[in-house]
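For this depiction, one protein chain was excluded, whereas all remaining protein chains were kept in their positions.
This part shows chain A:
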Amino acid sequence: MAKKEKNFSRRDFLKTSGIAAGALIGGGVIGGLIGPNAGGTGSSTATVPSGATGGILHLQFFTNNEEFQILMQATERIFPEDELGPGAIRLNVPYFIDRQLAGAYGENSKEYMQPPFYEGERTQGYQSRLRRNEIFRQGLQAMQTEAKNRFNANFVDLEGRQMDEILTAFQEDEIKMKGVSSLFFFRLLRQATLEGAYSDPVYNGNANMDGWRMKGFPGHQAAYINQVDSEKFQEIEPRSLGM
């Protein structure tokens, strides 16, 4: 076991997995793959959902287009469009996050928010007095400030690698935020992005179920009792609860 781990490298992994994947996955589910097959030969049927271009009129939490645009670009860097299929923006992730921040998630309705507040040890978890929607708003503003300081530009006008540099600084806890660490904000942002990409479309993300299509997850299916002992991988058209 240890021997295999030692010899492992990411480059090797991508190379070998690309070959194997190309042989096994049908193009109808997932388009071109990593490795030798890379290059955008995918046949994704995604279309841009109507909400994705709705702009500020469709927002429930954010009130300012500038900060929403930062959220859009940041989530897209975390989960980018590629030859496999759409990224966060075309999956409607920013709108998913906006709605979540306006509701119980953003308001920490089911969390213990009684004082006194102390910073605590890492192992003691969430100890901020801030609600999640306050953390997001402050975090997005801090990303804009960081873009101005580092590159003298708006975050949304940066090149991808410059956005990544800023996101990495948040992840490595190098950015000063009030009442919460930048690492904590980054984790929230990353997790919310994945939630928006893969939750049922009834929550407004995972547009056209393309998050599920890319991943080979069929969503809401009544039963697998007739397929679960099949030796073959089953490609199943996904279904949403809302269908």
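The rule we apply is simple: contacts are C-beta pairs under 8 Å (C-beta built on N, C-alpha and C of every residue); 3 or more make two chains touch, one makes a residue touch a chain; residues count from 1.
In the analysis below, contacts and distances are computed from a predicted model.
The complex includes a chain that is not drawn, and of the options "Beta sliding clamp", "ABC-2 family transporter protein", "Gluconate 2-dehydrogenase alpha chain" or "Glutamyl-tRNA(Gln) amidotransferase subunit A" the UniProt name matching it is "Gluconate 2-dehydrogenase alpha chain". On the side of chain A, touch with the chain left out of the figure occurs at residues 1, 4-5, 8-10, 13-14, 16-17, 20-21, 24-25, 30, 33-34, 77-80, 82, 84, 87, 104-105, 108-114, 116, 118, 120-127, 164, 167, 171, 190, 193-195, 198-200, 202-203, 211-212, 214-225, 227-231, 233-234, 241.
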